[in-house]
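With one protein chain removed, the remaining protein chains of the complex are shown where they sit.
Should a chain be cited, it is by its letter among A and B, assigned in written order, with residues numbered from 1 in that chain.
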Amino acid sequence: MIEFQAVTKKYPDGTVAVDSLDLAVEAGQITVFVGPSGCGKTTSLRMINRMIDPTSGTILLDGKDIRESDPPLLRRGIGYVIQHAGLFPHRTVLDNVATVPLLIGKSRREARARATELLELVGLPVEFGKRYPAQLSGGQQQRVGVARALAADPPVLLMDEPFSAVDPIVRDDLQQQLLRLQSELDKTIVFVTHDIDEAIKLGDRVAVFRVGGRLAQFATPSELLAKPADDFVSSFVGRDRGYRALGFLTASGVPIGPLATVRTGTSAGAARAALSGGWAVVVDESNRPLGWVSADQLSSVDTADTLGAGQLVSGGSLYEVDGDSSGTAGSLRNALDSALSSPAGLGIAVDGAGAVAGGVQADAVLAALAEARRSGQVPA
Amino acid sequence: MNVDWPWPWLGRNLDKIAEATGEHLFLALLPVLVGLVVSLPLGWAASRWPAVRLVLVPLAGVLYTIPSLALITLVPLIMGTKIIDPLNVQVPLAIYTIALLVRSVTDALLAVPGDVLAAANAVGFRPTKRFVAVELPLAIPVIVAGLRVATVSAMSLTSVGALIGIGGLGSLITEGFKRNNAVEMVVAIALILVIALVIDALLLFVGRMITPWTRARQGASK
Partner (left out) sequence: MNSALSWLFDGDHWSGPTGIPARILEHLGYTALTVLIAAVIAVPLGAIIGHTGRGTFLVAGLSNGLRALPELGLLTLLVLLTYVGLLPVVISLVVLALPPILAGTYAGIRNVDPSVVDAARGMGMRESSILTQVELPNALPLILGGLRAATLQVIATATIAAYVSLGGLGRFVIDGNNAGAGSPNGYPQMAAGAIVIAVLALVVEGVLEIVQRVAVSPGLRNVATRKRTARIWRKPTPDLVGKST
């Protein structure tokens, strides 16, 4: 879809921003350019829509050399999202989003109608259309920026560190939203970030650049984690590679064992009887887990008394057996984490409704990992 | 019109030109100096007490807006001077300088970073010493910038006094105009221009010299 052929960018003072880049971005995928400052990732991105022109080499968009296109016309067919959104302060949010449709000749009414659709698509209330950018928070402005980029329905979307300027909670939200949008729209997205975790989370394929503009590795996130091409990539990818790689492996092969449960309001005596291995999970009427109860705690309680909140030990992440499409729930990592973080040493598995489905043991997870390696699911 | 270019006039009237220049400098620069001295405490007060600021800043704005010919003409009314009295030019110029510089001094002092002031206090400076040793030096660049504008404007505004007979180089302009003597006019204009620009450059130079930290910054940047 987008091809870089021996693309180089050299500045008059001698700096080499991009050094002979050969890369093919596939259609319908999110391709992430990641690397430290000065690695040429943003320069490479900006060469796609001719904000910067290469010193040598060719860039093909759908097989056509972009140099043959008039830059403004080329750019109208490519969505462009930048770090601080760059919304026009003097225009309303709605008019901001309507910019490109107007540019390509749609009537004001059509453009505004389309803009309204897009505001809904990115999860903003339609009333925001009347506001001015200065009245929006950073995260909201960024969403408007994405809406604006999608307004003319371009096949390609370029995003230059779009989520770097917002706080982590908002960033997470925006990332989830991007993945959701992509599952509906199937755009060809080129995404630049300096954050390797963001790259791994969002990218279908990730290109790691090194300082000086050279491509170090171009692979799927799980390959990157399992088989980094050299020391630079492995140190850039960071620690806990093995653990993070588990996030890409499904836990569907991990058996769920029985788990002792006790309903709230049960007497201490009945609870004591239900304990298995000294522990049981306390659940509500819908069988949702509220916390653990242990033999130690029950020893100080009278047999006839009912269980109260004071006896509960909380703790442990939940392993969702039917994970949803956006997160890593349902992965080996999730299962292992639930087992490791549980005070009872047994992870709580829940189904789609949040009700307890059973227990997960750490050994079972590691056994599943070994099996995955044997069957070739893990890149060796 | 009938324009004459009697170049010999220049050679024959050097002392007249010198006298006019001296008068002009007296008319223009003395008020600026007085204005500077008065602005410092006023600006300090405005930076320290919001109530003062609320009164002084709009007042300065109003005074600055009044055209010079109006003020020059009204001084005799307000102060009882004769029409041809240097004070008629000097008082308005001082007022303009104060109106301009009070704002500069206030802004400059307000712009001193809070951490710097806190550090000075922590080190043990008393308020007066802190003002002289820390706040004032840091405020100098902005004050000098204001001073440059005030001085150059004063040099040019002084000539307006010639319309009602107050001397300086402006009187050479009016005299030359009446006698169709273009040389006299050009000489006067050129002198005002050149002297103003020279003083401007001098102030800029002195300002840089007494604030070595601003120079260091400029040297380090690309």
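Following the convention adopted for this analysis, a residue touches a chain if its C-beta (ideal position, glycine included) is under 8 Å from a C-beta of that chain, and two chains touch if they have at least 3 such contacts.
Since the structure is predicted, the reported quantities are computational estimates derived from the model, not experimental observations.
Within the set B:A60, B:I98 or B:L203, the residue that contacts the chain not displayed is B:A60. Within the complete assembly, B:S159 is the residue of B:S47, B:Q90 or B:S159 that touches the hidden chain. Checked against the full complex, the candidates B:A20, B:A120, B:V142 or B:L203 give a single residue touching the omitted chain, namely B:V142. Although one chain is not displayed, chain A still touches it through residues 49, 51, 71-78, 80, 82-92, 99-100, 103, 132-134, 145, 148-149, 158.
What chain B contributes to its contact with the hidden chain is residues 1, 3, 60-62, 64-71, 73-74, 76-77, 83, 96, 99-101, 103-104, 107, 141-142, 145-146, 149-150, 152-153, 155-157, 159-160, 162-165, 169-170, 173-174, 176-177, 180, 182, 185-186, 188-189, 192-193, 196-197, 200.
The criterion applied here is as follows: only the chains that are shown with their structure count from here on.
Each chain gets a centre from the mean of its Cα atoms; for chain A and chain B, those two points are 62 Å apart.
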